[in-house]
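Read the structure below first, then the notes.
The other protein chains are all here in position, but one chain of the complex has been omitted.
Chain lettering (A, B and C) follows the sequence in which the chains are written, and residue indices restart at 1 in each chain.
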Amino acid sequence: MARPKSRFLRKPVEPFAVTGGLTVDEALARMERISFQGRNLATARRIWEKMLSSDATIFLGTAGALSAGGLRLVIAHLIEHRYIDCLVSTGANLYHDLHETRGRRHFIGSPQIDDAALAAERIDRVYDTLASEDEFAKNDEWIATFALKLERRPYTSREVLYKLGEHLWNETGNPGILTAAYHAKVPIFCPAIADSSIGMGLSQARHRDQTAGMVDVIGDIIESANIVIRKPSTATIVLGGGTPKNFINQASVQAEFYDDRVGGHKYAIQVVTDVPHFGGASGSSLEEAQSWGKLSVESEKVTVQADVTIALPILVSALESTSREAADKRKRPEFDPSGRLLVMNGQPLADNRYQEP
Amino acid sequence: MARPKSRFLRKPVEPFAVTGGLTVDEALARMERISFQGRNLATARRIWEKMLSSDATIFLGTAGALSAGGLRLVIAHLIEHRYIDCLVSTGANLYHDLHETRGRRHFIGSPQIDDAALAAERIDRVYDTLASEDEFAKNDEWIATFALKLERRPYTSREVLYKLGEHLWNETGNPGILTAAYHAKVPIFCPAIADSSIGMGLSQARHRDQTAGMVDVIGDIIESANIVIRKPSTATIVLGGGTPKNFINQASVQAEFYDDRVGGHKYAIQVVTDVPHFGGASGSSLEEAQSWGKLSVESEKVTVQADVTIALPILVSALESTSREAADKRKRPEFDPSGRLLVMNGQPLADNRYQEP
Amino acid sequence: MARPKSRFLRKPVEPFAVTGGLTVDEALARMERISFQGRNLATARRIWEKMLSSDATIFLGTAGALSAGGLRLVIAHLIEHRYIDCLVSTGANLYHDLHETRGRRHFIGSPQIDDAALAAERIDRVYDTLASEDEFAKNDEWIATFALKLERRPYTSREVLYKLGEHLWNETGNPGILTAAYHAKVPIFCPAIADSSIGMGLSQARHRDQTAGMVDVIGDIIESANIVIRKPSTATIVLGGGTPKNFINQASVQAEFYDDRVGGHKYAIQVVTDVPHFGGASGSSLEEAQSWGKLSVESEKVTVQADVTIALPILVSALESTSREAADKRKRPEFDPSGRLLVMNGQPLADNRYQEP
Partner (left out) sequence: MARPKSRFLRKPVEPFAVTGGLTVDEALARMERISFQGRNLATARRIWEKMLSSDATIFLGTAGALSAGGLRLVIAHLIEHRYIDCLVSTGANLYHDLHETRGRRHFIGSPQIDDAALAAERIDRVYDTLASEDEFAKNDEWIATFALKLERRPYTSREVLYKLGEHLWNETGNPGILTAAYHAKVPIFCPAIADSSIGMGLSQARHRDQTAGMVDVIGDIIESANIVIRKPSTATIVLGGGTPKNFINQASVQAEFYDDRVGGHKYAIQVVTDVPHFGGASGSSLEEAQSWGKLSVESEKVTVQADVTIALPILVSALESTSREAADKRKRPEFDPSGRLLVMNGQPLADNRYQEP
């Protein structure tokens, strides 16, 4: 008699079958039954679908040169159609978004171009992508001019970015991350704003008027944790690691400090190329995050080891085919990020004290 | 007057636009105008199309656990529909193909499973994929039994693998890499056959009969170079690096030693996750390959830094939509790998001396 | 007659010779003539020596879990003995430093430990390193209590970190990064302070007193650029990428905007494990940095692809053998970071306008 099959050997790998005319959605469905990162990418779609059918507040973190690299309208799409509820971003992604929303472009180059030749022509290189330094300088001035119109008081990055999106929309009417967030009233946090050209623009505002350009990043910490306290069901999608990854986790950890009901994110997707074994936060595993309480020990989670410029177009194209309605109909928080206090579901969140549970 | 645009700033990045129902082909077309590895993956498709519309002999190299990981029918498809002309593979990919062609399966697991528990149940783990060790042991015996039916003389790996595909087809009638290559008469080389379970199976044949299991891997070197000498227009597609990557390049370098017309591969695609800066061959750049003459200095080439389980399903699904006919109609070499000498376009290639140009 | 040797083939690789009792300094000297990252690590030492014999202001950037991982006293040593002039750090490295300076410890663990078990015991894991979450919570409170003693006005991160080092020294008398910087009057910038437990501590101060915890990170941008304007000869040493890497480069780029004499860093070392081809800033090449003017096109530079926990102990042990005196005697800037304005070589630097050249 045949030895009974091991409990480990229940679900066979199904070899990917090639057919012409396959949609991205269908291709990803077939990849669920293969192995390694192909399977993980396919699993990420399923977990995102679960986020959308849950009542979780969905945080998206964006690091790496996603906007310069051609993904800004994907992120804008996620915001506009509310596949996500709150964006945490590096400054660079917002800055390169602004650059294009203002009508400028990034250009297709190559990593083999001689950098001294580029420097001589004042062209900046991001791996295989190029942009004009002079146009960047004009962006900085444009940001400084914008900042000088603000009141002379501290603004959280969330508030200043809302105003920036509004101003950009009024001036350009163009799509992009900042303008989509303005329309959809999706809050954007930029905890490392001082490490970006947006921060540089704000510093130039202060150079012109010594009382301008005060950003209250500590207020951002409190606001983001209060989003979690207000509704402890949360999910995190991280593209590329960096400060957004930790900031989203920190919101949960900090919230739990003041509210026992908070128990870490319920769903987690990360698309990273960094690895755990050097100890850095960008590459840290989602299992490790459970030890900290950043993720619930029961969370559904997946790490996809892939470049975001491959993974995100695939993932979002597939989601758009299957989950657009789910994104529309889901139980999602509604924000008003236009004022000094962030309003969530009709009620303001403090930026100077942690909410009562 | 506006300063004239730099020659470097001619072709703008076009942000990827999300739409539902997108085919893989369409998604990849949009990715041509973004950056980083997304662009490179899209470029790989275009270079493969150029290979198909050229008269180049197309080598495919497969390393990594592609068959265990669910890609064996993709590779079989490439062989069957002649997107490629010659396969160079690690033994593992052929062995795990044989395992499934014989009706066994690999199973979906997780990298978090306790390996002591797996060892206790005689289950072997390949990252997130599992298989039965007892079934593997039976494969080895099956290979040994097959090998004992062969004549007692040295066989190139190419010849022995053809016979193996034939035997497998006769016994199972199932699709797979080895059986597809048998049908399509596409030669397969396995230069590191001694570092694989196929080699282990052959060694078990010799254990039973001390005169069995002689593989002439030096003959493989000569045959593969003679393919290039016979027709010096060649292309290389490498999945995962390893011995196949170098063996395909070596064929060109060795051929050039005997034939001045050979000037390196004309087209090159590599999908790898290894990197150049540690000096190893798997991660070495295609630029470096030009210094050796492995690639022509005018070759069209692209490196895609991605897991093959993501890149290959996307790439081949797109190709199947646009290039199936081109693959059928192209000027391709025809082989007969069934005999002691490999026949190319009706003429045998020596395995014991380099051809005259 | 022998064909003359190519200009490319002048300096042979010298195989590393094994001898017992070798000092780190000697080992590194032998590694200068081997290849790949071994050579690069050895080159980093030579470039650091050149920094020390120049008049350059030396910035050090620290990202990754260096303090938790056992390198905080190496960094403290670099500060104390003035191998560097200015530190830019993630908050985590300063927080884990504070944790140990306050007498707490990190512990040796393993990446295989079950994270649910750790979560149950409130133990936080950083890859193979563990710490008590309850002790972390007490640190946060300690930081909050410290912050409540500060005036109710915005502080740059540089000023608040000086005060933190002073307070820590007065309370503990223990060595560490923050206390060494306090003693050596080396300024520390933490541009992403909002993405760290130090930021969380400051937010808890505000929770107790709604007027506390205002950090002026835009002021940090201006101050750091003014350091460069005051003396445009600069050098950068980056460990691990992240926000410090870009912030140090941004200081140079921003300074150049106001001062033509600034032409990018003259020396650059980066020890990273991230790679360029995904487009992110952490892995970006030093060549790419030249296109932006972050580095001078004539700069001496090296990238070492290695974990900092291997590279830094080796590099600094070797430097300590050969360059301690050079560090002492070099033409270095003297700072007083104790006040609202950073004083450099006896003169204050503005935090609200860019200096005149």
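FYI, contacts are C-beta pairs under 8 Å (C-beta built on N, C-alpha and C of every residue); 3 or more make two chains touch, one makes a residue touch a chain.
Nothing here was measured: the structure is a model prediction, and the numbers come from that model.
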item: Candidate in contact with the missing chain, chosen from B:A17, B:L148 or B:M214; value: B:M214
item: Residue, one of C:S89, C:T129, C:S157 or C:Q270, that touches the chain absent here; value: C:T129
item: Touch list for chain C against the chain that is not drawn; value: 3, 6, 8-25, 27, 30-31, 33-39, 41, 65, 68-74, 77, 100, 105-109, 112-113, 118, 121, 123, 126-132, 134, 287, 305-307, 309-311, 313-314, 316-317, 320-321, 324
item: Residue ranges of chain B at the interface with the undisplayed chain; value: 63-65, 68-69, 92, 111, 115-116, 118-119, 123-129, 133, 137, 140, 154, 191-197, 199-200, 202-204, 206-207, 210, 213-222, 225, 240, 242-243, 246-247, 250, 253-254, 257-258, 273-282, 284, 287-288, 290-293, 297, 307-309, 352-354
item: For chain A, residues in touch with the removed chain; value: 35-37, 275, 277-279, 305
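Everything below uses one rule, namely that only the chains that are shown with their structure count from here on.
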item: Far-end chain from chain C, centres as C-alpha averages; value: B
item: Distance between the centres, which are taken as Cα means, of chain B and chain A, whole angstrom; value: 37
item: Interchain centroid distance [CA atoms averaged], chain A/chain C, Å; value: 27
item: Gap in Å, rounded to a whole number, between the CA centres of chain C and chain B; value: 45
item: Multi-chain contact residues (two or more partners), chain B; value: 35-37, 305
